[in-house]
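If you scroll down you'll find the structure; I have some questions about it.
Of the protein chains in this complex, all but one are displayed in their positions.
Right, chain A next:
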Amino acid sequence: MMACLLEAPLRISVLSEVTATSRHYVDRLFDPDPQNVLQGVIDMKNAVIGNNKQKANLIVLGAVPRLLYLLQQSSSSLELRTECAVVLGSLAMGTENNIKSLVDCHIIPALLQGLLCSDLIFIEACLRCLRTVFISPVTPVQLLYTDPTVIPHLMSLLSRSRHTKEYITQIFAHCCKTPEHQTVLFNHSAIQNIAPLLISPSDKVRMQALKCFSVLAYENTQVSMTLVNVLVDGEQLSQVFVRMMQRDKPIEMQLTAAKCLTYMCRAGAIRTDDNCIILKTLPCLVRMCSKERLLEERVEGAETLAYLMEPDVELQRIASFTDHLVSMLADYFKYPSSVSAITDIKRLDHDLKHAHELRQAAFKLYASLGSNDEDIRKKITETENMMDRIVSGLSESSIKVRLAAVRCLHSLSRSVQQLRTSFHDHAVWKPLMKLLQNAPDEVLVMASSTLCNLLLEFSPSKEPILDSGVIELLCSLTQSDSPALRVNGIWALMNMAFQADQKVKVEIVRALGTEQLFRLLSDPDTNVLMKTLGLLRNLLSTRPHIDQIMSSHGKQIMQAVTLILEGEHSIEVKEQTLCILANIADGNTAKELIMTNDDMLQKIKYYMGHSNVKLQLAATFCISNLIWNEEDDSP
């Protein structure tokens, strides 16, 4: 305590001293003699390099507006303007707060204006500063696109020098965040302008150009389709990317080139069975997941790989046996490791920061790997502690991890064998139900479709889930605004109703209510309609159930059936409806509802003569049920 008290005044005096010298620098900017101003700026430049405190002081003391004024003043000498841009660039190198203050002082329009000057050195200084400002996460990217003349001008400056190439491509790579940005850059022929830079002798330029292509091609079919046809020095762009993935190239370059090819492949510009994907991109991305790589690289590698093979089972098969990928991913869950906690705090901090990212990336990749092939799913669930990890992932604080974990669970839940064994053993339904209570929509979609699988008739988890009051939850899902959630909700109910007890069926009808049922039958989404009809069909099975439900809701159901048969619907929907009718006809008392309905009998007759065989079959089935019942009844 004493020491602190003693030290405090000392620190203040030091600070005031610093402020005094800083003030001196700012004062010199206002000197009437331009030569003195220039010298002042140069001295300021030397003073701020690598000194964050000094930078903050100068900003507080209002150096920025003055520097900007000097920079914009056409009466200032070119040298002075250049030095001003250099000092501003140096200030931007400091903390995020510095950047915020600079942006607040409207540094971006001023610098963009400066680019119109003809002097290359001045332009380079402005671009350098702009680059530093734009790569900061606090700068609003939109500022680059507000003036429509900026992008074409930057394109024209691109070829001026090695530095303009590097800075401009770096700005583009950081400022292309939305499909609109991609389109703007594409329309200003970014591809034709940047492609030659991929074979530039400078490593930095090549790297930035590559990054540009990766952000431009991301989920963009137009760009990707153009990219495959671009030739660089007589060589196809994909071959240039393949060369950049060679193992002796910097890791960042390999990874970014692999991303470019991945995006082009997902956009349909390159086939998934192309050698450059199967033999180059895929192994490269698997390498990026290895223990030797940095944590950031492993995260990006795994996410990109998951994205690449999501739709293609062959790629999933190859990846599953490449370089022990499945067991390699198990390492992603070992951060922060016990070793790092002991050795040093810095490493622990680093590990902690990336632990969530690593886990979610691994879950994503597992989800992608196991989405189609049963053998791979088996391999995944056999990985050490896999199910435990998923279960704990479902209740993690980070929403990204929860989402990824439920995706992984969903992918594995497609396996009948796993549903019967590991899913039941680890009681995955418990955290899943908890997750469904309150979660954002994207998590809900995944979780509810996983639930659909868990509610399948052969799943041993079905019983405990039913006991936990899932029906209410699912019924509330069917009232959601999101079509995906409605489908999942009704789908789960449908699965639940399949060969269920009378009690469950009654409970479903009660909880859902006929009103909601009708609303779902007139849903604009065909998927919802189909699953609702499926639910009805499952509800109306076995004779006693049919009679009971029809006796209480017969009128409404007949109404709904009529409505659908009269409406404009696809063959599948009508077929499903006729099947419901056939089920109704199977009931003892329920058949009366049809027999007494002349209109309905006419309709069945009409569908028996329908051109579509499926509908004919369903209608015939319906009639046969009606007739068979009568014979059975008569003594």
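Assume a residue touches a chain if its C-beta (ideal position, glycine included) is under 8 Å from a C-beta of that chain, and two chains touch if they have at least 3 such contacts; residues count from 1.
Basically, contacts and distances are computed from a predicted model.
Participant: For the chain that is missing from this picture, which UniProt protein name fits: "Ran-binding protein 9", "AP complex subunit sigma", "Cullin family profile domain-containing protein" or "Electron transfer flavoprotein subunit beta"?
Facilitator: For the chain missing from the view, the UniProt record says "Ran-binding protein 9".
Participant: For the chain that's not shown, point to the residue among A:67, A:84, A:299 or A:318 touching it.
Facilitator: A:318
Participant: Can you tell me which of A:233, A:248, A:384 or A:467 touches the chain that was removed from the display?
Facilitator: A:248
Participant: Out of A:34, A:283, A:311 or A:460, which residue would touch the omitted chain in the full complex?
Facilitator: A:283
Participant: Where does chain A touch the missing chain, residue by residue?
Facilitator: Where chain A meets the chain not shown: residues 246-248, 279-280, 283, 318, 321-324, 328.
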